[in-house]
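Dumping the structure here so I can ask a few things about it.
Missing here: one protein chain of the complex. Every other protein chain is in place.
We call the chains A, B, C, D and E, going by the order they appear; numbering starts again at 1 in every chain.
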Amino acid sequence: MDNDTLSFGLEISLIGMGVVFVGLLLVTGAITLMRRLDERWQAAERQGEAAALTAAPTIDSTTLVLLASAAATMVAGRHRIRFVRRMLPGEGAASAWSVTGRAVLQGSHVMSQRPRGN
Amino acid sequence: MDNDTLSFGLEISLIGMGVVFVGLLLVTGAITLMRRLDERWQAAERQGEAAALTAAPTIDSTTLVLLASAAATMVAGRHRIRFVRRMLPGEGAASAWSVTGRAVLQGSHVMSQRPRGN
Amino acid sequence: MDNDTLSFGLEISLIGMGVVFVGLLLVTGAITLMRRLDERWQAAERQGEAAALTAAPTIDSTTLVLLASAAATMVAGRHRIRFVRRMLPGEGAASAWSVTGRAVLQGSHVMSQRPRGN
Amino acid sequence: METLKDFLAAGALGNLSWGNLGMIVAGLLFLYLAIRKDYEPLLLVPIGFGILIGNIPYAAGMGIGIYEPGSVLGFLYQGVTLGWYPPLIFLGIGAMTDFSCMLSNPRLILLGAAAQIGIFGALWGALWLGFDTPHAAAIGIIGGADGPTAIFLASKLAPEYLGAIAIAAYSYMALVPVIQPPIIRLLTTRAERRIRMKPNRPVSKRMRILFPVVAFLLTAFIAPGAITLLGMLFFGNLLKESGVTERLAQTARNAFLDSITILLGLTVGASTQASRFLTPTSIKIFVLGAASFAVATAGGVLFAKLMNVFSSDKINPIIGCAGVSAVPDSARVAQLVAAEEDPTNFVIMHAMAPNVAGVIGSAIAAGVLLAALR
Amino acid sequence: METLKDFLAAGALGNLSWGNLGMIVAGLLFLYLAIRKDYEPLLLVPIGFGILIGNIPYAAGMGIGIYEPGSVLGFLYQGVTLGWYPPLIFLGIGAMTDFSCMLSNPRLILLGAAAQIGIFGALWGALWLGFDTPHAAAIGIIGGADGPTAIFLASKLAPEYLGAIAIAAYSYMALVPVIQPPIIRLLTTRAERRIRMKPNRPVSKRMRILFPVVAFLLTAFIAPGAITLLGMLFFGNLLKESGVTERLAQTARNAFLDSITILLGLTVGASTQASRFLTPTSIKIFVLGAASFAVATAGGVLFAKLMNVFSSDKINPIIGCAGVSAVPDSARVAQLVAAEEDPTNFVIMHAMAPNVAGVIGSAIAAGVLLAALR
Partner (left out) sequence: METLKDFLAAGALGNLSWGNLGMIVAGLLFLYLAIRKDYEPLLLVPIGFGILIGNIPYAAGMGIGIYEPGSVLGFLYQGVTLGWYPPLIFLGIGAMTDFSCMLSNPRLILLGAAAQIGIFGALWGALWLGFDTPHAAAIGIIGGADGPTAIFLASKLAPEYLGAIAIAAYSYMALVPVIQPPIIRLLTTRAERRIRMKPNRPVSKRMRILFPVVAFLLTAFIAPGAITLLGMLFFGNLLKESGVTERLAQTARNAFLDSITILLGLTVGASTQASRFLTPTSIKIFVLGAASFAVATAGGVLFAKLMNVFSSDKINPIIGCAGVSAVPDSARVAQLVAAEEDPTNFVIMHAMAPNVAGVIGSAIAAGVLLAALR
């Protein structure tokens, strides 16, 4: 086994370890920097949270609209809301399509409250 | 850019919109027709439902058989049923193979009630 | 349709059924043998179980360590444990990576009990 | 106007055939049986809708059809033609099946062996009808009453008949409640059908873990041609029973199995284009398939009676019918027929043993045929 | 030292270009819009991160890049280039969508037809800008506001513009809340926007089961080119509604749909390498795409007003905007615009009808273009 190979191996080892360290040092530095910025942001956040606690909506707008519309239809049709279905986690994720699913799903529940065939 | 292309574009646009409208009109018509038929069927259904409420089985035949067989084995072996496991939704779906799973699963529960090694 | 084909068909049928029977007979034999051995093992087991009932840990070591470490951190930081999250079955399976997930997840819960930004 | 003409020529009306209409009706029938009659819906709904998709007439060259190069359906159909859907389905099935019925009553396994006579009966019949040997073997495997096994073997030995063989296998599996009872009644006396069997013995966790490993080694050594199917079946079962890989078993029997089932059913259905499917050969295949189910049922039942000659601990011959597999329908058939004679006699737990043994038996038979004819 | 030089030459710094930097900024913008503004996150997060992956500069020949033979990204990208991701996504979408809004108010379906004018408007514009016909058709389909349909058609008619077309389609779908309201207000009077519509009628389970089968047969017969997309959409919906295949529908709309969405979004994003993506053509495509969305919205709204001329039971023309699909965002836009005028007026349930009808309409249009130009 000749020396060139080994020296090449040495060279690539040095480069390799060098790049690994440089790369992870950059990550370390970036994290440290981000933490600094984050401290400030968090201050702002804490105040925001205080406000949020009073203001923040607990369900997304679509659902809200739907429940409202459901309620409205109820009233229009003089019916009571039998139940409001909780979202399953799977569905709960803000998937455009699952929202559809939910939208129309809930809609149809609303509808199905009305006496059949009228 | 020559006229042929544009006229071809016009032609394909007309055909395209035409087909889209024809297709969706057919769907609209079909739905309207289906609604008509459905009205009648529903009448029949409503009576059926009334009957069903009293008659309808709440678990599928296999499960029924299995519970019965479980019970039978219990009696035969003079044991009490410790629990009857509810189907999980995943398993609950009428999959041929999951039914197997359930069948034998429940069976083995029954068996495992019997004192070991006899 | 010539005789060779049919005789070949007969031959392959005999071989086929033969192999199927030999194969499943071997399985039958193996099971019967295993049952024998199992009887003995079970005897040993039953005693083991008795012991186990008193000794057996109900959560895996990592989780234990983590809860302890959580607790430790609590004490260190003079905080109370607000909750200990139950593993979900999916995560619960002893997946190396899900254990990580759990490990660090719980760790971060522990951390997030500490007042922000200190 | 040219364009409009071309478009209409490319359209359904320009390519309509009676065959397509017939197949569409067949597809609707499948959907009806699945949804209203609850015949194997997880298989018949995808297959039925696939038949509709495959028989909408159109002009070739759009890259739509399942047999057109570069089409999406053709791409998904490769799982069938290259034969890798079936083993993946067996993986999920293994992760779902509890073999303890077999473990607690091993001698019943032999009923699952006897029922494989249906395979070779149909094979012989096919030779007699003039099919060449590989094709005859692929047709015979319909008698195994296992969709995946049938598709796997057909994809290797008779690709040109794959559609007919798969549809026949799945159709008759859905129809076991119709096919088997008369045969059972014909071959058994009332007294035999009233035989009560001892309840099953318990099975330890250790046995359940050892079984898939031991059974795989034994069967694969005997019939290496079955390595792919049996390997996946027993691997899936080990994932289920090992107790340390539950999350893998969960995925294998749910998301994984369902995804493959959807794609396999849909593409098998779509492969039944009238022009290729409606042939005299297909009719022969369906006739042979029906015969193979009948022979298999008879084989299982008669072998049970034979075993009773030599054993004092009697077997209720009804459960022999479960040896054809078609899991779990044929085991349910056994229970229903038994209940007719004595509503308090529960044979389904015993019937599950030949039922799952029949799956292994068919896979072994497929391995032998593959080894001998490939 | 040679090695070090080579390594640096192979590295990012050795291959950096302003284009890459620009695209990386664009990718970060996508992520910002998705995560902070919640614009279609399930699409924009994968696409945005994919843009980052696709624009890290490197020396060719390492088998890394999505366009390099044998690369992993290239392998995953085949689902896009061969066009089989989109139909599989439609399968999941079908298993997720409830069509009863359409069934309870069928005439609203026509709004979904009218909005397809955006497709052909953009097609014509593209011809006018000098694109040849197949490319123009692929660009026009952006107006369908359906990512999968756009990718499917582009992969067949204009593979070289696939990236730009897909990114344009998804970007504008995310931007409907910005694009549509002004157009709606421009084309409708305050009185029209305050129109209240009758609540929907109930829909029986039977109707829901029959619909996907009937609708598939009708639309596929009219436009066989749409068989692949519509077949998967309605098949998925039948799995959902049949009541006997719930476990398949579950998998189709969850694990199955999510997996394909991840891979499609990531690879579409990664296909936007600056060197290929930042061209004058891409800019033209984005301009035409914006126009097509505007035309489509106008088409839906104006057709609603037209229908009101002939019908006593008035339609609130706002919901015409939902005909472009971009489900369900455009339906939500309709609701929000309506609520501005009258907070107690809930049109979203009505808007869902043209919304889902628009998906079918775009697929039909794609089928026509495929049949005429392939």
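Just so it is clear, a contact is a pair of C-beta atoms (placed from the backbone, for glycine too) under 8 Å apart; a residue touches a chain by one contact, two chains touch by 3 or more.
The shown structure was predicted, so the numbers you read here are calculated from the model rather than taken from an experiment.
Undergrad: Considering the complete complex, identify which of D:220, D:264, D:319 or D:365 is in touch with the unshown chain.
TA: D:220
Undergrad: Against the chain that's been left off, what residues of chain D make contact? List them.
TA: Residues touching the hidden chain, for chain D, are 82-84, 87, 91, 156, 209, 213, 216-217, 220-225, 227-228, 231, 234-235, 238-239, 242-245, 247-248, 250-252, 254-256, 368, 370-372, 374.
Undergrad: In the complete complex, which positions of chain A touch the hidden chain?
TA: Spelled out for chain A, the touching residues are 1, 5-6, 8-10, 12-13, 15-17, 19-28, 30-32, 34-35, 38, 41-42, 45, 89-90, 92-95, 98.
Undergrad: So that we can see where the missing chain sits, which residues of chain E does it touch?
TA: Looking at chain E, the ones touching the missing chain are residues 3, 6-7, 10-13, 24, 28, 31, 34-35, 38, 41-42, 45-46, 49-50, 52-53, 56-59, 61-64, 70-73, 75-76, 254-255, 258-259, 261-262, 266.
In the analysis below, only the chains that are shown with their structure count from here on.
Undergrad: Select the chain at the greatest separation from chain D, using centres from the mean of Cα atoms.
TA: It is A.
Undergrad: In terms of CA centres, which chain lies closest to the overall middle?
TA: Minimum centroid-to-centroid distance belongs to B.
Undergrad: Two or more other chains touching the same residue: where does that happen in chain E?
TA: Expected reply: 222-223, 244-245, 247-248, 250, 254, 368, 372.
Undergrad: Enumerate the residues of chain C that touch no fewer than two other chains.
TA: 42
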